[in-house]
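A single protein chain has been omitted from the complex, and every remaining protein chain is retained in its original position.
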Amino acid sequence: MATAGTVVHNLKSALHRMMLIRRVEEQVIDLATSFDDLIRGHYHVYIGQEATGVGACMALGPDDYMFTTHRNHGHVIARGGEPGPVIAEIIGRTTGYNKGRGGTFHVIAKHLGVLQTSAIVGGGVPMAAGAAFSARMRGTDQVSLVFFGDGVLEEGAFHEALNMSSLWNLPLIMMCENNSVPQEGRRQGEYPTSSFAATQLADVASAMNVEAHVVDGSDVRQVGELLAGLVGRAREGEGPFFIESRINRWPGNRGQFPQLIGGPHRMAWTWNPGTADTRLQDWLADSDPVSLLCRSLVEEGAMTRKEIEEVDAAARQEAEEAREFALSSPMPSPESAMDYIFAEGETR
Amino acid sequence: MATAGTVVHNLKSALHRMMLIRRVEEQVIDLATSFDDLIRGHYHVYIGQEATGVGACMALGPDDYMFTTHRNHGHVIARGGEPGPVIAEIIGRTTGYNKGRGGTFHVIAKHLGVLQTSAIVGGGVPMAAGAAFSARMRGTDQVSLVFFGDGVLEEGAFHEALNMSSLWNLPLIMMCENNSVPQEGRRQGEYPTSSFAATQLADVASAMNVEAHVVDGSDVRQVGELLAGLVGRAREGEGPFFIESRINRWPGNRGQFPQLIGGPHRMAWTWNPGTADTRLQDWLADSDPVSLLCRSLVEEGAMTRKEIEEVDAAARQEAEEAREFALSSPMPSPESAMDYIFAEGETR
Amino acid sequence: MREMTYSEAMAIGIQEALAEDESVVLIGAGFGGLRGDPAVWGPLRERFGDRITSPPIAELGYCGIAVGAALTGLRPIVAIGTGAFSFEAFPQIANEAPQAYYGTRGQVTCPVVFHMRAGIRGAGALQHSIAPQAMYWNTPGLEICVPGSPADVRGLIKAAVRSNNPTIFIDHERLHPLVGEVDESTGGDIPLGVADVKREGSDVTIVATSIMVPRALEAAETLAGQGIDAEVVDPRTLVPLDTEAILRSVARTGRVVVADETQKSCGVASEIAATIAEEGFESLRAPIKRVAIPNVPIPYHQAEEDYITPTARHIVEAAEAVCR
Partner (left out) sequence: MREMTYSEAMAIGIQEALAEDESVVLIGAGFGGLRGDPAVWGPLRERFGDRITSPPIAELGYCGIAVGAALTGLRPIVAIGTGAFSFEAFPQIANEAPQAYYGTRGQVTCPVVFHMRAGIRGAGALQHSIAPQAMYWNTPGLEICVPGSPADVRGLIKAAVRSNNPTIFIDHERLHPLVGEVDESTGGDIPLGVADVKREGSDVTIVATSIMVPRALEAAETLAGQGIDAEVVDPRTLVPLDTEAILRSVARTGRVVVADETQKSCGVASEIAATIAEEGFESLRAPIKRVAIPNVPIPYHQAEEDYITPTARHIVEAAEAVCR
């Protein structure tokens, strides 16, 4: 596995994005549990994975492509999506990025290069390879970044896309967020997931001559630096790359309906994990990417607790405003279900 | 990669099976090219790969399962299939193993443990894993052997089945016949196939914690010894295994319609490749599994040229009789197309 | 007789199938749907845990494994989950399993059951609301069960398992809470290919399958209030199809509405309508109306989703139109 170069980035804005994701997802859980009719099915949140999304998206340019999954809310915000249209989409309002057509599974944001969000495990990687293929055919230096869960490696689609992206040297960055590894197991070299036979996910990519990296998904600096290097190299034609971002799952992310254990995140927990619900303490101490970043910024003297709490307060307020924006936005009319089935005319 | 134990086997019967495959396939090509209406589409022959099929099948017991592909004629004969019903199936006669229903793509032979022959690239491996899974669930010591081409690694289905067979330690032997490597390329460490990104096919299996082996597909002894060891180990629960059998493609096997370059094989070519069509000479000298075995048996003093030529003459005659048997067999009646769509009753 | 939910009746049927034949195995454990009740599904897992295998997210691979296992004599029931996930396994479901018996002229059977939940479940949105039964009906060699009541799901799952053919077994998230009577004092066996007249009537025949069965019964009540006496015919299985029962009813009523929650074009309703137009034409006194999804992907928001969902109201309107 190679190492990435160093890159300067704005940690404060990264912190803000991460907190924004956290606060937006808390609103999502609250909306899902407080109302019967807003998010009627199951849904997925990005709490605990914020460093991967934000670190990776910091490395992208405005014309690059980004693909995501059923767990897309955080990715879209990490890419620069506004919380209002994101929440509005999640609850199906016409002010949502897809005017409420896609919902939680399918937040798509064309202006951010997020062109289709597949909720099918294994759906995104081939399409992301296609965007990279297109950049190659059109002679641009665009890069295509795709986020996906460890489960995707169990699907054949991944392996087909891996092969072609390797054969054709596509400017594709495959960012696998492995949230299946309990930390203890990882240390003991156990299987990385319960249902995948490789000892290291990266081995699969390496076997296909794809440069593979492992990164600590709780550390936004590590993710950001690695990605900055790889995105640059992908632009130069050195792609594709595979990254396993190792994530220790947020304890609220179990089963199909997430639970806000102990309520919304309190900054006091960040400074002192021992004050939180016992189910959260270990995670807050060792793995929560937001808490880890906050504490390290304070330790380094880069920011004070107070400054950080102000960033959080701003993010919380943005999330609240986004919620109000979404809740007060109009719903699609029933008949609009018959709109936009086929495109008319030609776009050329 | 591990090494296999040594096993005693009957080389003379192996030679006979290999020659039988060769002579039957020659008949198939002749039938396809001499008659317009016998084999109306494209078809695939096993010439040049006989050592893999015969070497592998020698290791199987009567209750084991075998799965094959579009290139199945040779595998079925290697497993003990009779040339008559094989050719009859290939030309669609009611005396064929499936009474003419399947044709060249789908020679199936239930009594040999060949239960379904998929002509879909990637179709066979999951089903073979299923037979292995069944043996495990039923508590038998049966092994499931699946032959497939290098192209199968390009299909996602292979990777899904590889993962599950590894996770569940299935008694599955995956025999990949790589006929895409020109020998020169192989020596220079080039990609093993034109459309697969791994430097070594075996790397893909190894990454999934499946024990992988490479074997010279022109050498029936090597194949037979390796497989005898692996089949035994698979019975003991040590499976699955992956094998790449490296094959230098028979020059007649190019494109979708094989060509009998220079006519049917002459034993004179075996003894003296320089007397053959120039397009065949290198292959006869270095890669033809039949010629290599014949020459080595003579060199070792195990058999005389004359004895070998008698084996060949017998095989040739069997193949001719099989052809006559097939040609004189009845065709299905048109209306029989509506038979056997659904099974009645219960087999339990 | 006991009142129970569709979900519970299915759990009972699967347990009875497992108990009856030890070659029955389950691949996947998600039969209970998104909100599968542990009280219903827990006992099954406990009693037959050694015959349940939880596969990776690899539908093509594990359906292939189920097909291969079925070729050797096991009788797997595979839980694919949402109907759309069966698309991943299409090559094995549509192009391996149904060819085995035909391709060997009856030598090899492939007794596998592919179980999936189809249709508009509520916020399943674009990719999780697909009902693929019409596609499988276009595939020769597959049997298809679409039970629409607790007693039917219990009886048909056993018939599907006993059958020597590959069978698509379709349920619907919104059927799971449906309550109905199930007679546990008998096996409750239901043969494949026998329709059930769920309500007798003389003015119009409503042919309804799966989730449309309760909706058709609701519609029939409304219609009764308007003086229209509707007969509700539930084929219960699409393959084999009890064409005779359908034609018999049409012969009496002369008017037909076919209701199905698949996409309209080339959907289940199309096939039933085309069959009636071909074989029952002489009985017809009005156009055959189809109630189906209007050829549109499934939107997320409830307002739009409800708009494109075929309901009792649509059936009532269609019946009124043909009875006019």
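Residue numbering begins at 1 within each chain, and the chains themselves are lettered A, B and C in the order written.
The rule we apply is simple: a contact is a pair of C-beta atoms (placed from the backbone, for glycine too) under 8 Å apart; a residue touches a chain by one contact, two chains touch by 3 or more.
If you're wondering where the values come from, they're calculated on a predicted model, not measured in any experiment.
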* If the full complex is used, which shown chains touch the chain that is missing here? -> A, B, C
* To do: Among C:Ala29, C:Ala224 or C:Ala286, choose the residue that contacts the chain missing from this document, as touch is defined above.
  => C:Ala286
* Asked: If the hidden chain were put back, which of B:His73, B:Arg101, B:Arg233 or B:His265 would touch it?
  -> B:Arg101
* Quick one: say which of B:Gln49, B:Ser118 or B:Asn253 touches the chain that got left out. => B:Ser118
* To do: With the full complex in mind, choose from A:Tyr65, A:Phe147, A:Phe196 or A:Trp283 the residue touching the hidden chain.
  => A:Tyr65
* Contacts of subunit C with the absent chain, listed as residue ranges -> 84, 87-88, 90-91, 94-95, 98-99, 102-103, 126-127, 130, 134-135, 137-141, 239, 241, 262-263, 265-271, 273-274, 276-279, 281-282, 284, 286-290, 293, 295-297, 299
* Structure fact -> Contacts from subunit A to the absent chain lie at residues 65, 67, 98-99, 101-102, 106, 108, 110, 115-116, 118, 120, 122-123, 125-135, 137-138, 144, 156-157, 160-161, 163-164, 167-168, 339-348
* Over the whole complex, note the residues of subunit B touching the chain we left out. => 37, 39-42, 92-93, 100-106, 118-123, 151-152, 154-157, 195-196, 256, 331-338, 341
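What we mean here is this: only the chains that are shown with their structure count from here on.
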* Structure fact -> If chain centres are mean C-alpha positions, then the most distant from subunit C is chain B
* To do: Starting from the mean Cα coordinates of subunit B and subunit C, work out the distance between those two points in Å.
  => 41
* Asked: For subunit A and subunit B, what's the span in angstrom between their mean Cα positions?
  -> 47
* **Distance from the mean Cα position of subunit C to that of subunit A, given in whole angstrom** => 37
* Name the residues of subunit A that each touch 2 or more other chains. => 154-157, 195-196
* Structure fact -> Within subunit C, the set of residues that touch 2 or more other chains is 55-56, 58, 60-61
